[in-house]
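Before any comments, here is the structure.
Up next is chain A:
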Amino acid sequence: MKHRRKITLVACACLVFSLAASSFVLHRVDQLRPQATLDEVLFLSSPKVIKRASLGYDGLMACVYWTRAVQYFGSRHHYYAPSYNLLAPLLEITTHLDPHLLVAYEFGSTFLAPKPPDGAGEPQRAIQLMEFGIQNNPDNWKLYYDLGFVYYLELKDYKKAAEVFERGSHVPNTHPFLKIMAAQMAQHAGEYQTSRMLWSATYQTTQDEHIRKNAFEHLRAIRVEEDVEHLQKAVTRFGERTGRLPASISELLAAEGLSATPADPDGHPYKMTPAGRIEVRVPDDFPFATKGLPPGYKPKYAPLQ
Partner candidate 1 sequence: MNTRIAHIASNTFREAVRDRVLYNLIAFALLLSGAAILVGQISIEIEKLVVINLGLTAVSLFGVVIAIFIGIGLVSKEIEKRTLYTVLSRPVRRWEFIVGKFFGLAGTLVVNTFFMAIGVFAALFYVSHKFVRADALILVALYFIVLEFLIICSLSLLFSSFSSPLLSAVFAFSLFVTGSFAEDLRNFAGMAHGLSRWLATGAAYLVPNFSAFNVITSIAHEQRVAGQLILQNTLYALFYATMALSGAVLIFERRDLK
Partner candidate 2 sequence: MPAIEILGLEKTYSVGFVHKRPKCALHPLWLTVEDGEIFGFLGPNGAGKTTTLKLLMGLVFPTAGSARILGREWTDPSVKAQIGFLPEQPYFYDYLTAHELLEYYGQLSGVPAKQRKQRVERVLQQVGLRDVQGVQLRKFSKGMLQRVGIGQAILHDPKLVFFDEPMSGLDPMGRREVRDLMEQLKHEGKTVFFSTHILSDAEALCDRVAIIHKGELRGVGAVEDLTSSVQAKVEVIWQGTQIPSAINALGAECYVSGDRVRAIISDSQQDAVIDSLRRERLRLIAITPVRTSLEAYFVEKLRRAETTAGTTA
């Protein structure tokens, strides 16, 4: 009996020790391989092959790949990655497995087209994805909206955007917004007002938090650009009237008849450089703004190696 007791103790001790040791070593191994789960390799990249391999359980596999796509983009976006090579394949596989997974199309339209680090920089693939979605879900007006979005925002192809909005406006139970946008394209393409309408619509209709956050940032950027443009015009007017630049922003404001300094959406007042440029105080807070940035400004975020 004593002999048996001894063996039991030794075996238990071994078990506990090896469990702790193996966990510790695994932790170290994980640290050595930062993107262990989904490195830039997709072993099975053919949607057709994966569909076959799912043995009919496409719906579940679609959910799995969708989750992977979201995690992939989300984690890389966190580090301002310079490329998102796998996003398009992942979304293509997802939609191939389940052509009715609408949220995947929405995600693709928002994040496939823009250039890195905001997106994968593949507007053509985004268009392909959306057309595939429309083919399989012809009565879903949102898909037309998302496609038009890509044409408008990334490719600035206002004619095509108008066509797509027009197509979508004929879908049964469509949102009246599409007809409005089709008309808007014709006259006010490229204007802040139009962009704001688009981004507001996206913000209000989406349920994906990434997309919503993205839309919100764009709306902030539009507000900043409008303000900066407005103020810059005021500086130009001042210069035409007085023949010189305003000494300070207060002088400019007095000339315009404004009591308080206009502030950016974060509440920080705009500033004016000695050269007469209107700038935001913290450019990093407005990643999508193209106006009001200091000359030679480079985003602080470091691209992923």
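Per the selection procedure, all candidates are chains of the complex that A comes from, given by their letters.
The rule we apply is simple: a residue touches a chain if its C-beta (ideal position, glycine included) is under 8 Å from a C-beta of that chain, and two chains touch if they have at least 3 such contacts; residues count from 1.
Because the structure is predicted, anything quoted here is derived from the model rather than measured.
Engineer: Determine, using the touch definition above, which of 1 or 2 touches chain A in the complex.
Structural biologist: 1
Engineer: In the complex, go through chain A and note every residue touching candidate 1.
Structural biologist: Counting only chain A, the residues touching candidate 1 are 52, 55-60, 62-63, 66-67, 70, 97-98, 100-101, 103, 207-209.
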